[in-house]
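The block that comes next holds chain A.
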Amino acid sequence: MAPAQSASAPTAPEGATPEGRTVLDARDISRALTRISHEILERNKGLQHLVLLGIPTRGVHLAQRVADRIAKVEGAQVPLGTLDITMYRDDLRKHPARGPHHTVMPPGGVDGKVVVLVDDVLFSGRTVRAALDAMNDLGRPATVRLAVLVDRGHRELPIRADHVGKNLPSARTERVMVRLEESDGYDEVRIAPMEGLEA
Partner candidate 1 sequence: MSVDQLDHRLVIKGARILGGEPQDLYVDDGVLVAEAPSGASEIDADGLVALPGLVDLHTHLREPGREDAETVLTGSRAAALGGFTAVLAMANTSPVTDTAEAAERILDLGRLAGLVDVQPVGAVTRGLAGQELAELGLMARSRAKVRVFSDDGKCVHDPRVMRRALEYVRAFGGVISQHSQDPDLAGPTACCHEGELSGRLGLPGWPGIAEEVIVARDVMLARHTNSRVHVAHVSTAGSVEVIRWAKGQGIDVTAEVTPHHLLLTTDLLAGFDPVYKVNPPLRPDEDVAALRDALADGTIDAVATDHAPHARHDKEHAFVDAAFGMLGLETALSVVSEVMVTSGAMTWSDVARVMSQNPARIAGLDGHGGTLSVGQPANLTLVDPAAIVVVDRAASASLSRNNPWHDRKLTGAVVATVLRGVPTVLDSRLLEK
Partner candidate 2 sequence: MRKHLLSIDDVSVADVEALFDTAAEMHDVQRRSVKKLPALRGRTVVNLFFEDSTRTRSSFEIAGKWLSADVINVSAKGSSVSKGESLRDTVLTVAAMGVDGLVIRHAASGAAQQVSQWTDAVVINAGDGMHEHPTQALLDAYTLQRRMGTLEDKHVAIVGDVTHSRVFRSNVLLLAKLGAHVTVVAPPTLMPAGVTAWSKDAGFETSYDLDSVLPDADAVMMLRVQRERMNGAYFPSAREYTVGYGLTRDRLATLKPDAPICHPGPMNRGLEIAADAADAAQSAVLDQVSAGVAIRMSVLYHLLAGEGSAT
């Protein structure tokens, strides 16, 4: 039998000519994250009760980067956790079972906190729905907000992001790929037609 598939997207093969076009490069990503960090602090009026929860895999890296920026500004560490949503997905039965990622409760938990969920791309909204369900089993935050690097539209559920790095109009058939240093070796957001890509 084959090992359970990893939930992470495949990385661009080394040296291959990438398809599509770059929509955010490393500097754009950095600027977007800095802006999001400031927005979060502004909206929350400081660090009070603030908690960041990254959604694996790339949301975790983004949450870490936001936390680092906040630390620079505020001089204090914002509690950071990761929230795995594998078992809450509504398409669980459409794929072979995938091994879940680690869920890390932030120091101090989530009860009564202002939780900012961090993910890379907001698309149908189903991942966020799963994340809200997963959060429900961890505790009861006072407020939940959503920060994403890219909002590409095509929502299938009544969900919107509070903090967006870039609104990226896209066709449903297109594919938006986020690549981050931590997991892929480089920072980039690219959009490409579905054709020519390994699904």
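Heads up, the rule we're going with is that contacts are C-beta pairs under 8 Å (C-beta built on N, C-alpha and C of every residue); 3 or more make two chains touch, one makes a residue touch a chain; residues count from 1.
On how the list was made: all candidates are chains of the complex that A comes from, given by their letters.
Being a predicted model, the structure only gives us computed values, none of them experimental.
K.L.:
Considering only this complex, which of 1 or 2 touches chain A?
P.N.:
Result for chain A: touching candidate is 2.
K.L.:
Sort out for me which residues of chain A touch candidate 2 in the complex.
P.N.:
Spelled out, the residues of chain A in touch with candidate 2 are 1-4, 84, 87-88, 92-103, 133, 137-138.
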